[in-house]
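Structure, as structure tokens:
A single protein chain has been omitted; all remaining protein chains appear in their positions.
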Amino acid sequence: MKLECSLVTRRTFVNTLLGGWLLAALSGGIFALLRFAFPTLGKEPDFVILKPDDYLDIPANSTKAFAWGGKLGLFFRKTDGNLVALKGVCSHMECNIAYKPEERKFYCSCHKGWFDENGKNIQGPPPKPLEIFVYTVEGDKLIVARKGVKVELPKA
Amino acid sequence: MWPERESRLNCPRLKNWFAERYDIAPLKKLAREKLVPVHGHDLWYYTGGVVLFLFALQFITGMLLSFYYIPHAEHAHKSIIEIVTKLNMGWFFRSLHHWGSQLAIFFLFVHLFATLLFKSYRKPRELLWYSGFILLVTAIFFGLSGYLLLWDERAFAAVRVATGGAGALPIVGDFIKAFLRGGFDVTGETLTRFYAFHVAILPLFTIFLMGLHIIIVQIHGMSTPLSLKDKNVPQVPFFPNILYRDIIVWLVVLGLTVTIATLLPPEIGQKADPLAAPPENIKPEWYFLFLFQTLKIFPGEILGLNGETIAIMLISAGILIFFLIPLLDRKSGRGERSPLFTVVGYAYLAYFLIMTTIGYFT
Partner (left out) sequence: MTLTVCITTVIAFIVSPLWAQEAKKAIEVFPSTPYYQFIIFENLAIFWIAIIGLIVILRMKLREIEQRQKLGLDREENDAAPPN
């Protein structure tokens, strides 16, 4: 099928080519800039390695903080003697929580949220329970990992 | 037969929205009337635009680097190593900033000597020369202040020498030295001060002065060489003919800068130790070499007077004459050939090139 005349003028063709190419080149450049400006968007680690002696002997009804990437992690020995590791971050708006030994509950002061000894949200705005981690001791390393993560230690 | 409707890509609705509120017709008329001469030497017209483009590139890469650089004597060096090793493409942006600055100053000297030898400084464009000279000093200060921010051995020693050299100026020397250093010696205070200059004071000053410089160019138009004075030189509109050509030149310069930055990323030396001896064969950045080579060739004592002071006075005189050339070159101000100042111009260029080369290779 031969057309009587072309569907676009030469001017439109060149303008579109220029615009399109410019858009592609600029977006490539801006992408590079943004990747530099936003390095790692709040990525959390899959596991952290700690020293066992620091955390395994904490007394009952107390917590000890550790670094979970840039966030707060807590080792918590319950009143019945069990030791758990959990993320000390409120499920509501990510404020840090604190343990109140007298009440045996975790408290988030931002919006007055409460969690019980098992991390379940019992009062206030938090919609979900606290995240519980899995921990193991391998030799001289205490490994705290997210549930379901297969821990592969680097060959250091 | 008219085959197409009015193209929607032209944004007619957006243009109408704007036109209903702002009457830019006089501005558009002004823009359309901007003409650029066409002749055998018109390639030199692009040098100013290249400097502008490279400065814009420096602003962008500088802003990116300032996200991560820590301007404190304890952390500066380490923060640069972090940028260069840990961040996505950090090494590239630092390299781009480094080479961008080298090329910007290089093209600035090209622009300077082009306007000098074509005598573009003559009446009515004297203010362009004076503002341009101040912009040159600003650019060199940009280079010096940026260089110290590395806080490695070379940078530290180089700034000690450079600020010490400023201190050798008579009368105002000590005052300038104390002002630049923020104290008696190059310390963390100097770093803070140079950082303030580099990211706040100099950029604002440059934007203002460059804006003025460019506006004055628009008012006078481009100067044509004296040899073409009586000829009828054809002109083309700036928008869009020369603008597209400008952009092509800028793209080539960008390509050059990016390629050099990728293939030759700069290294960083050991962290500065104020008590250590300076590294072997320390040399300032290449655009200072001609000054320091001049200082080196003067003997310690001339006729009982301090050789260095005499050298500094001679250099200052040379720079002052350079600054006042539009005032001194009466002939070109009248539109006449001025061979004396052509010789003077080539003499300055030759001196600069020879001294820089000697300084580089010794």
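Note that the chains are named A and B in the order they appear, and that numbering of residues resets to 1 at the start of each chain.
To be clear about the criterion, a contact is a pair of C-beta atoms (placed from the backbone, for glycine too) under 8 Å apart; a residue touches a chain by one contact, two chains touch by 3 or more.
Predicted, not measured: the structure shown is a model, and the values here were computed from it.
Novice: For the unseen chain, which displayed partners does it touch in the full complex?
Specialist: Contacts of the unshown chain, counting the full complex: A, B.
Novice: Tell me which residue among B:P240, B:P274 or B:G335 touches the hidden chain in the full complex.
Specialist: Residue touching the chain left out of view: B:P240.
Novice: Which of these touches the unseen chain: B:E20, B:D230 or B:E267?
Specialist: B:E267
Novice: Looking at A:R11, A:K51 or A:R104, which residue reaches the missing chain?
Specialist: A:R11
Novice: State which residues belonging to subunit B touch the missing partner chain.
Specialist: Its contact residues with the unshown chain are 2, 81, 84-85, 88-89, 91, 95, 237, 240-241, 244-245, 247-248, 251-252, 254-255, 258-259, 262, 265-270.
Novice: By the contact criterion defined above, which parts of subunit A meet the unshown chain? Give residue numbers in ascending order.
Specialist: 10-11, 14-15, 17-18, 21-22, 24-25, 27-28, 31-32, 35
One rule holds in what follows: only the chains that are shown with their structure count from here on.
Novice: So how far apart, in whole Å, are subunit A and subunit B when each is placed at the average of its C-alpha atoms?
Specialist: 46
Novice: If you look only at subunit A, which of its residues touch subunit B in the complex?
Specialist: Residues in contact with subunit B: 4-9, 12, 15-16, 19, 32-33, 35-37, 39.
Novice: Which positions of subunit B touch subunit A when the two form their complex?
Specialist: That would be residues 1, 3-4, 7, 9, 60, 64, 67, 87-90, 93 of subunit B.
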